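Here you go, one structure.
All protein chains of the complex are present and in place, except for one that has been dropped.
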Amino acid sequence: MIVVLAQGVSLKDKAAIVRFIEQHGGRLMVSELGETTHIGLIDGTAQALAAQIRAMPGVESIKSEAPPYPQVSREYREANSVVDVADVAVGAAEVVVMAGPCSVESATQISLVAGSVAQSGARILRGGAFKPRTSPYSFQGLGEEGLLMLAAARDQTGLPVVTEVVAPEDVELVATHADMLQIGARNMQNFRLLSEVGAQPKPVLLKRGISSTIEEVLLAAEYVASAGNTRVILCERGIRTFETATRNTFDVSAVPVLKQKTHLPVIVDPSHAAGDRSLVRPLAAAGIAAGADGVLVEVHNDPDSALSDGPQSLTLPGFTEMMSLLKGVADAVGRFIR
Amino acid sequence: MIVVLAQGVSLKDKAAIVRFIEQHGGRLMVSELGETTHIGLIDGTAQALAAQIRAMPGVESIKSEAPPYPQVSREYREANSVVDVADVAVGAAEVVVMAGPCSVESATQISLVAGSVAQSGARILRGGAFKPRTSPYSFQGLGEEGLLMLAAARDQTGLPVVTEVVAPEDVELVATHADMLQIGARNMQNFRLLSEVGAQPKPVLLKRGISSTIEEVLLAAEYVASAGNTRVILCERGIRTFETATRNTFDVSAVPVLKQKTHLPVIVDPSHAAGDRSLVRPLAAAGIAAGADGVLVEVHNDPDSALSDGPQSLTLPGFTEMMSLLKGVADAVGRFIR
Amino acid sequence: MIVVLAQGVSLKDKAAIVRFIEQHGGRLMVSELGETTHIGLIDGTAQALAAQIRAMPGVESIKSEAPPYPQVSREYREANSVVDVADVAVGAAEVVVMAGPCSVESATQISLVAGSVAQSGARILRGGAFKPRTSPYSFQGLGEEGLLMLAAARDQTGLPVVTEVVAPEDVELVATHADMLQIGARNMQNFRLLSEVGAQPKPVLLKRGISSTIEEVLLAAEYVASAGNTRVILCERGIRTFETATRNTFDVSAVPVLKQKTHLPVIVDPSHAAGDRSLVRPLAAAGIAAGADGVLVEVHNDPDSALSDGPQSLTLPGFTEMMSLLKGVADAVGRFIR
Partner (left out) sequence: MIVVLAQGVSLKDKAAIVRFIEQHGGRLMVSELGETTHIGLIDGTAQALAAQIRAMPGVESIKSEAPPYPQVSREYREANSVVDVADVAVGAAEVVVMAGPCSVESATQISLVAGSVAQSGARILRGGAFKPRTSPYSFQGLGEEGLLMLAAARDQTGLPVVTEVVAPEDVELVATHADMLQIGARNMQNFRLLSEVGAQPKPVLLKRGISSTIEEVLLAAEYVASAGNTRVILCERGIRTFETATRNTFDVSAVPVLKQKTHLPVIVDPSHAAGDRSLVRPLAAAGIAAGADGVLVEVHNDPDSALSDGPQSLTLPGFTEMMSLLKGVADAVGRFIR
């Protein structure tokens, strides 16, 4: 359910409506579409209040059936959105493979991996410069230095760069050097960070939280869109369930379900879902077969000495081998990989 | 961990070992391989008892690293098992599509659906004659009459028949008419039923329980194998998680994980996983891309008037369309669909 | 939502209504209250069909807000139901403790345990005679012999007996000797078994399935009630979640939630929830503090040599000690333990 407010509604009326809903236990998402404010009611909460809300000053209309994420909804825009990442189109016929090491470790390493994955058909380079740290002695990422190495690898290969941003205060710096900003699973509901990436123009790669529902993913995307940036790509990367044979449970259904509900591109990250190199190839193929617009994988020149996530990183030859499989699968579903 | 018993061990010694383990909280699986009894310890329980067990009368040796399901383990048999279902080989290069209505409703209906899916490339006919009933007024299945209709459809089309058996006392009857016996998700740990299907010679299609781990699936398969029937095919059909956008969460990773751990064929059932016709095609494709040896789907000539599971059943043209997609995907992963 | 049928509705009309709902993907529960048939729609499915259903022959009225389990619902009966188990009242002010070994192992053992727990304040004796078997060498339970030993222990102590029944064909035998029939968690949705216990007069202890929702528990109870037996006691015993520190996650909220939704008594089984003796005492206390009408615990004279579930069984002194704690807690919440 969406409450559409009148144009020119006063701040006071807006706040009164929002608080009325929240006081009655309603959870909501406020979204600005051009001049018009939309308030989406989440989870069916407070739908019983429709009549009362309708009567409040400033309310234009109520859309009972509309999902609470107006801008990212497929109802709002029927055609697929194509997000341009420095001239690589994500969400069009091409299935875009994004590859690179978990962490940028040195100029030599990133140059080596970037050159190799570019040759095998990757279209975007991934690599971490800022890592969420769990120990002060763990590799923390190279920070700005790492961003510069990524930029140099981009110059060398022509591949645009996606890298994670973990704190609001780093957004500006990361956006200066990267072509797309990644929001990690742990930060999917870090609203301060979502606001910041929503207020800058580079595209955003938004990963699903480990225990987030599909609706929550779409609400987080709406949050970014509502802050001004509709260039959002969603990423399924596994959820936490009772099953312990894999690190997370790769929810491949999320791909077609998201594609039904939103016009935004949807990609998959089989490396983090499985946590095991030997599963990356089949899960990447499954994601594409299910309709994913892209794949994000970890690749390392020497996984056994990688400074992070070695066990789930593909080797360079492993990546090349996987690409040949994925090209066939993309082809089978009417898409292509270059 | 597996405890291998000496050949000719007495019943008394066997029971003493089993009870010693169980008294110490160990959960176990007893499996007979030819003349030798293997006791598999589940979940790491009681591994601390290894030394004490080793010293008990009748113990031959202990394999610390072996999984508790010896016969179905990939360690026991490196090559893929190919299960022959009335001359259709499941587990070989061909990806075997099994299709048909949730329930057999009439001779006309099953004949119509069977003829159509056969023409589109299905290799095995599915159809329910005995349904787990939740209301006395719900359609209960046609019982033996339904089995005869399935048999007639087999004669007409040449497609072998798989159908569910829900009670131990029905095993003999169902096995007389069907070419493969299906154990439904709710019965995966119905040990009496597993014993019965394990004691007859027709192949068994064993569906994963809605909250069963992959290890539990393999233990259930071992149970059937230990009763004498190693012709078992496993089926992923969705697990229960916090996500509510789909009826169950289709755990596509289970396919490659099972293929690593067991030599048995593994298929997927996207119809029950998703509970929604529009998701069947992408999930079937995902399953094959991930390495499944087959797909089980519900197809109905008129889903809107189906007596059960209409909303998740494909139409006949929908099935034909899906097959053309699946052939491409099978091809892309080095398999084929006829 | 409940569809109330007209008295004297024809079987044909009944079946037509049920099938119309099921064909549209609706899941339902048919419940007979005296002369009137109620069809409960589950999970909000098919609520959109209300107008069409209303117009069908044989439909008397539609209750939009009613839960799909009419007889067990608190709306049907505002006052708590008190279930009489051979003169022990469950669901009244007394908190009823049911204790005994997992399995009856011998006449001496059950007599010893029964005598001891009776003296410490247990009011009902539990003990397994038929066990769901996972290995042919595991202790299978003593069967009818075990039932006779339980009966003898009842004669000795005056404690009524509750014991599990695992197969429809055993219901009559178990009901001859026991005072209450227990349906285990694995059988909560074994509808054939539910029908059988619903068709005999002894009270039924119905355990929640490991991955069953609270609504599903209530539907299973309605199924028993609809078969003619409304003397049902519900039991929370842990659900499967991502947490592995305990065997299952003891969902203590289920107690007050169930007490709000149903008039039936609700008890807890901390032994199976935790799988660890050291947690039984705090969880039993938590259950009573949350409003449970009773507690079911495993007690053994020598847990280290118990033939099943030793690690979660209390010792005799441990039980006595727990009872003194539980008496205080029961008292604190306005209940009592004798």
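Each chain gets a letter, A, B and C, in the order it is written, and its residues are counted from 1.
Definition applied: a contact is a pair of C-beta atoms (placed from the backbone, for glycine too) under 8 Å apart; a residue touches a chain by one contact, two chains touch by 3 or more.
Owing to the predicted nature of the structure, the values given are computational and were not obtained by experimental measurement.
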Residue among B:Thr163, B:Thr241 or B:Ser308 touching the omitted chain: B:Thr241
Chain not shown, touching residues in subunit C: 211, 213-215, 239, 241-246, 249-257, 260, 273-274, 278-279, 282-283, 285-291, 325, 328-329, 331-333
Touching residues on subunit B - with respect to the absent chain: 240-242, 244
Hidden partner interface residues of subunit A, rising order: 14-15, 18-19, 22-25, 27-30, 132-139, 167, 186, 189-192, 210-211, 223, 240, 304-308, 310-311
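Everything that follows uses one rule, which is that only the chains that are shown with their structure count from here on.
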Interface ranked first by C-beta contact pairs: A-B
Centroid spacing, where centroids are CA-atom means, of subunit A and subunit B in whole angstrom: 36
Inter-centroid spacing, subunit C versus subunit B (mean Cα positions, whole Å): 30
Rounded Å distance, subunit A centre to subunit C centre (Cα mean): 45
Interface hub residues of subunit A, defined as touching at least two other chains: 241-242, 244
